[in-house]
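Note that this complex is displayed minus one protein chain, with the remaining chains in position.
Up next, chain A:
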Amino acid sequence: MTQAQATRHPRGASEPLLSVRDLRVTFQRQGDAAFKAVDGVSFDVRPGQTVGLVGESGCGKSVTSLAIMGLLPERGNTVEGKAVFDGEDLLTLSPSAMRDRRGAEIAMIFQDPLSSLNPVITIGRQVTEVMERHQGLSRKQATPKARDLLERVGIPDPKARLVNYPHQLSGGMRQRALIAMALACNPRLLIADEPTTALDVTIQAQILALLKELVVDTGTALVMITHDLGVVAGLCDEVNVLYGGKVVERGGRHGLFKRPRHPYTVGLLNSIPRLDAPLGEKLDPVPGSVADNLPWASACAFAPRCSQVVDACTSHTPEWEGDHVVGHRCFNPMGGTP
């Protein structure tokens, strides 16, 4: 790890709320070599900030978030590194201490709202359950609060919805209900793992707008996980681009979009459909697939798909150039080495 851990960044007015350092998750697969799903990821989230984790399917976004939440399967994997939240390393907390934090201090929303709700319990019961668990309320005390919450996340006729089962709600309403559950105890950090991928395009925009509104109103910090840089553009203050389990580029939203350095980021940016593009123009996604990856240990994993590849790329690991605010991991970045 060459990340300059000591450097304080210039805008560092507030201490990070969550500070992930050199996180590594290795899955042991029977009869197979161990698989590094997350390979030394570091990033910071400051109070009230929205940080994006972006990358293709399989790059380790979900595993990163599950590791921070302590929700990876008990067996078959090892987690190394640190995830310091409010001065405590979450990765070393006892399971019961971690349970007390989850839902109260840190909450998470998932990709598929339908399968993430319990089909046999009413929406109201699922929302009150969280408040009963963490705030010591009775169900009776929690019910009016649950109603208010559903109203706050934009569910029409919340009182009637309390007694509905998940299948009686539309996809967008279900995701709103999940957001209500996650925000029920005013957590300080919310991790959203592709919260809009399973939804219709029009609903996607509504849910993103809602998330933005809620994090602004409540001051909740948000980690936004997505494979879609378009989502990031409207929402995130800072973006981390992941490739093959490593952060390959980081930057503020404006900087990253205006002057991307890493060839993979450029590929991702080119694959965003543009409203002003001529009709029928072909998108330019990154060629090849993650299956072509080289091992990070002795190369740049992205080399087989990279347009900028140079000799060093296949024989050495590119090191992190930069700090906790901006940086990249590339031998031959776009725009040349400064």
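Just so we're on the same page, a contact is a pair of C-beta atoms (placed from the backbone, for glycine too) under 8 Å apart; a residue touches a chain by one contact, two chains touch by 3 or more; residues count from 1.
In the analysis below, contacts and distances are computed from a predicted model.
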item	value
Absent chain [UniProt protein name; select from "Sigma-B regulation protein RsbU (Phosphoserine phosphatase)", "Menaquinol:cytochrome c reductase cytochrome b subunit", "ABC transporter permease" or "Sarcosine oxidase subunit alpha family protein"]	"ABC transporter permease"
Contacting the left-out chain in the complete assembly, out of A:Thr92, A:Ser115, A:Ser138 or A:Asn186	A:Ser115
Of A:Arg21, A:Lys36 or A:His134, the one touching the omitted chain in the full complex	A:His134
From A:Glu15, A:Glu80, A:Asp100 or A:Asp292, residue that would touch the chain that is not displayed	A:Asp100
Missing-partner contacts on chain A, residue numbers	27, 57-58, 62-63, 66, 69, 71, 73, 99-104, 107-108, 110-112, 114-121, 129-130, 133-134, 165-167, 174, 178, 181-182, 184
